[in-house]
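One structure, as C-alpha cells, below. Some questions next.
Presenting chain A:
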Amino acid sequence: MFDLKDVSKTFTLHNQGAAVIEVLSEANMTVAPGECVALTGASGSGKSTLMRMLYGNYRAQSGVVSVAGVDLVQAAPREIIRLRREVLGYVSQFLRVVPRVPTLDVVAEPLLALGVPAEDARDQAATLLARLNIPKTLWDLSPTTFSGGEQQRVNIARGFIHPFPALLLDEPTASLDATNRNVVLELIADAKVRGTAIIGIFHDEAARDQVCDRQIDVTGFSPGCAA
Partner candidate 1 sequence: MTDYNFAYLDEQTKRMIRRAILKGLAVPGYQVPFASREMPMPYGWGTGGVQVSAAVMTTDDQFKVIDQGADDTTNAVSIRSFFERTAGVATTTQTAEATVIQTRHRIPERDLTEGQILVYQVPIPEPLRFLEPRESETRKMHSLEEYGLMHVKLYEDISRHGHIATSYAYPVKVEGRYVMDPSPIPKFDNPKLSDCPAIQLFGAGREQRIYALPPYTQVVSLDFEDHPFVASKADHPCGLCGAEDSYLDEVIIDDAGGRMFVCSDTDYCTARQADGFKGKDAA
Partner candidate 2 sequence: MTDTALLSVRGVTKRYGAHIGCADVSFDLYPGEVMGIVGESGSGKSTLLNCMAGHLEPDAGAVVFDTAVDGPRDTLLMSEPERRMLSRTDWAFVHQHARDGLRMGVSAGGNVGERLMAVGARHYGDIRGSAIDWLGRVEINEARVDDRPTTFSGGMQQRLQIARNLVTGPRLVFMDEPTGGLDVSVQARLLDMIRSLVRDMGLSAIIVTHDLAVVRLLADRLMVMKSGHVVEAGLTDQVLDDPKHAYTQLLVSSILQV
C-alpha cells in the first residue's frame, strides 16, 4: 500500500541565506494492507517530515513515494486530491477547520465529499462522536473552542469516519485519557482487520506495542546514516 524507494528531502531556506537543510536521504520502506507500522526516532530525526511526504504534503526531491499505486512525487494535484478523498486518510495533531462550523458537520465532511447523503453522513458522524465520548451538547458547536483532548478526538473521528485503505496517524493517543485512548486503539485494531495499511507516530510506547506490527527507526534515513 505504501512503498518508498530512494526518497530524499531537503529544504532550501531562501530568506535565510539560501541555507539547505537535508532531512532525509535514500529512505526505503514498504507497508502492506492490514499492517500497522510505527515510525520511531528522536525528535528532529524526520518522522513528521516523512509523514507529511507520505501524505503528499511535502514534496520529495527524488525517489518514489507510492501510495495505492500513485506516485505522490510525480502525481498531478488532482490525482493527489482524489487519493486523499478516497484512499488516504490523515489524522494530524492539529485541527484545521472553517470557524463556526458545527462539530457534527466537521466530522461528516469526508463522507459528504464522497457524495454520501447529508443525513446518512451526519448519522455516522454522531455514532463515532458518541463512541469517542464527545458530549452530545458539543456536537452543534464549532470544535475551535474545544479543549486539546476534545479537538484530538474530533480529528480522529474525521480520520476514521471513512474506511480509508491507507491511514496516517500522528500521535493519535496523545492528550487522551485512558478510556478514550482505548477507544482509539480499538478503532485502529478494527481498521487493521479491515485491511487498512497504517503508518503512525506514537510517543505512547504502550499503545505502540499494542497496535503496531513493526517499527521503523527514521534515524536510519538521515543523511550520512544511509549505507
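Observations
Keep this in mind: a contact is a pair of C-beta atoms (placed from the backbone, for glycine too) under 8 Å apart; a residue touches a chain by one contact, two chains touch by 3 or more; residues count from 1.
In picking the candidates, the idea was that all candidates are chains of the complex that A comes from, given by their letters.
The model shown is predicted, which means the values in this text are computed figures rather than measured ones.
What touches chain A in this complex, out of the candidates 1 or 2, is 2.
Looking at the complex, you find that chain A touches candidate 2 at residues 11-15, 52, 56-59, 77-82, 96-101, 112-113.
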